[in-house]
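The complex is shown incomplete by one protein chain, all other protein chains being positioned as in the whole.
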Amino acid sequence: MLDKSDIRKLVEDVTARSGFTRSIGARVVAVESGHVAIALDRRPDLLQFNDYFHGGVIAALADHAAGAAVTTALPASKIGVTIGLHLNYLAPARGEALIAKARAIQVGSTIGVAQVDIMTVIDGIEHPCAVALVTLRAVDMSGGSRTSRP
Amino acid sequence: MLDKSDIRKLVEDVTARSGFTRSIGARVVAVESGHVAIALDRRPDLLQFNDYFHGGVIAALADHAAGAAVTTALPASKIGVTIGLHLNYLAPARGEALIAKARAIQVGSTIGVAQVDIMTVIDGIEHPCAVALVTLRAVDMSGGSRTSRP
Amino acid sequence: MLDKSDIRKLVEDVTARSGFTRSIGARVVAVESGHVAIALDRRPDLLQFNDYFHGGVIAALADHAAGAAVTTALPASKIGVTIGLHLNYLAPARGEALIAKARAIQVGSTIGVAQVDIMTVIDGIEHPCAVALVTLRAVDMSGGSRTSRP
Partner (left out) sequence: MLDKSDIRKLVEDVTARSGFTRSIGARVVAVESGHVAIALDRRPDLLQFNDYFHGGVIAALADHAAGAAVTTALPASKIGVTIGLHLNYLAPARGEALIAKARAIQVGSTIGVAQVDIMTVIDGIEHPCAVALVTLRAVDMSGGSRTSRP
């Protein structure tokens, strides 16, 4: 069971307790209700053969930030589970870090939508490398997400 | 420089030489012109907090299989680079493995599109867990993918 | 209130009673549980400036067929309302007609997903011109779709 009384702690807990987000080094940069930024640093095991961040890493970071942004805006008993993920890649992610900045643009009783700007940090300057629209379903936390069919 | 004279070897090379696909344990299951299947096995570092495969891992595998499927169908000097990635998640990916089966449904001089069925393997039986449409741009191999702006 | 006791009649009713689908000449070609095909014929007011079917007409037909396919697979009291629409355009829609063939690939208690193949008919032969993935929310018919926030 997750505790949503402190939304920053919630996002940090989910990020640290999920094997995949922990393994790619995702770290929470900023959390407000409906807005979450998550970053990770360049490592050889996150790149594709041309030494840019792999598109799958970008997709994963966008997905995670979107889920966190929508969850912070849902009632305390609900968590957002991704049902649709759409990304456009805009430029090579060649920097030393990635930051995904998600904001919830629609939060209803069953569906939430987040828009995510993904930036690559080159010499300390953020450059857009992808943009995403993520669709989530609100599920009861106690039941566990994705346990039942959507 | 990649060698496309043997398309299976090409796909295995790209999968093995890319830090991220190697680190998540992606392995080539099948390669034909325009059709590629890539799998990976369950590991704690690929899961989300509810112990299903993370959506980002599913997205990464779909992206990689799509790129391979389109690249095998392009002329020898060209490689497909993802510019758009869309997934619908259909069911929890709770199995012991994932398989992404991609087929090129459109291959032109500048754009390719692949459709991907992502299955989770539960007790040896494949169950659909996601479906994807991936849009790629054909770029010259020598120039390196994503080097120049799309 | 719509009657779902006869699913073909339901799809024909919704197609005929919706101002837009009627105005573009959409006609029901085939209906089975989870599968619906909807067609329309070429007319000058459905084209873009290069005399192919406009992408918006293709999107509308795909959306309508997807909604019908998912609705036929939902319980009698529920109807599918589109929350996400994704299309890839594969080839110019230059034929004398369009056919959208939708099948429900996931139907749950709150979410449905349909995959749609859109064909253009050239001299009587169907050629793929687009493919779509459509995400729908199941809403109670009596309440009216899209009345409340999703």
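Which chain is which? They are A, B and C, in the order written, and residues in each are numbered from 1.
The rule we apply is simple: a contact is a pair of C-beta atoms (placed from the backbone, for glycine too) under 8 Å apart; a residue touches a chain by one contact, two chains touch by 3 or more.
It should be emphasised that the depicted structure is a prediction, and the values quoted were computed from it without experimental measurement.
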Missing-chain contact, candidates C:7, C:36 or C:61, resolves to C:61
In the full complex, chain A touches the hidden chain through residues 86, 88, 90-91, 105-106, 113, 115, 128, 131, 133, 135
Interface residues of chain B toward the undisplayed chain are 83-84, 86, 106, 108-111, 135, 137, 148-150
Residue positions on chain C contacting the omitted chain are 14, 17-23, 43-50, 52, 54-57, 59-61, 63-64, 82-92, 144-147, 149-150
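Note that in this section only the chains that are shown with their structure count from here on.
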Per the C-alpha means, the centres of chain B and chain C lie apart by a whole-Å value of 29
CA centroids of chain A and chain B: separation to the nearest Å works out as 21
In chain B, the residues touching two or more other chains are 86, 88, 90-91
